[in-house]
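With one protein chain withheld, the remaining protein chains of the complex are depicted in position.
Take a look at chain A:
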Amino acid sequence: MSDALELARFTRAERAVHLLVAILMVSCLVTAAILYNGSLMLMVGHRHVVETVHVWSGLALPIPMVAGLASAAYRFDVRRLNRFTPSDWTWLRSRSRRDGTIRVGKFNAGQKVNAWLVAGSTGVLLGTGVLMYWTGLVRLAFRSGATFVHDWSALALGLLVIGHIVYAFRDPEARRGMRTGRVTARWARAEHTAWADEIADAEGDYRRAAP
């Protein structure tokens, strides 16, 4: 039965990058909530400790993202995420995007947009955070501007991460893909048809079933 077949979705290197980014991201967001919210701050206190954890988690966050580029599989997936096709636009606009009529590749358009926004806002948060932490770098007006940008970007990124986790909770097979690296062929055909076909064409050991 072809449905029992499993496909390799993420390599060990990609999963390691995901795990490290997840740990650092949660560390950043939890400490951010404490630094930002008055009730939490007064409950937890120890601002300097919380701030130090926040700053170093933030500085470390891009390291696994960049280190992943040593892996060919990670580089190829970054290229997939970067590219947007007319059918991606159709998918985003469609109300019935999940019924399988639009053939989705390894990543759907929503996953691509999420990846761009997370990458871009991580860069913005890193830059503005540096200006806020090393207060001698730029003048006060720019530090105020950096604080303004940092706050709004952090709020947006926090919502993106929560959305990402909500989608993951709804799809155990997608979670298994990130946990073990493998997904069932049935799931791949339903959610990422074009990718499943691509693997089948490449490996030739997977009989294409009628959708």
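Simple rule for what comes next: a contact is a pair of C-beta atoms (placed from the backbone, for glycine too) under 8 Å apart; a residue touches a chain by one contact, two chains touch by 3 or more; residues count from 1.
Criterion: contacts and distances are computed from a predicted model.
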item	value
Listed names "Iron complex transport system permease protein", "Oxidoreductase molybdopterin binding domain-containing protein", "Cytochrome C biogenesis protein" or "Phosphoribosylformylglycinamidine synthase subunit PurQ", with the criterion being the UniProt name of the chain not displayed	"Oxidoreductase molybdopterin binding domain-containing protein"
Hidden-chain contact residue, picked from the options A:His18, A:Arg80, A:Arg97 or A:Arg175	A:Arg80
Absent-chain contact - pick from A:Pro62, A:Gly127 or A:Gly181	A:Gly127
Which residue of A:Ala22, A:Leu35 or A:Ala190 touches the chain not shown here	A:Leu35
Where the missing chain touches chain A, by residue	35-39, 41-48, 72-73, 76, 79-86, 88, 105, 112-113, 115-117, 119-121, 123-124, 127-128, 131-133, 135-136, 138-149, 151-155, 202
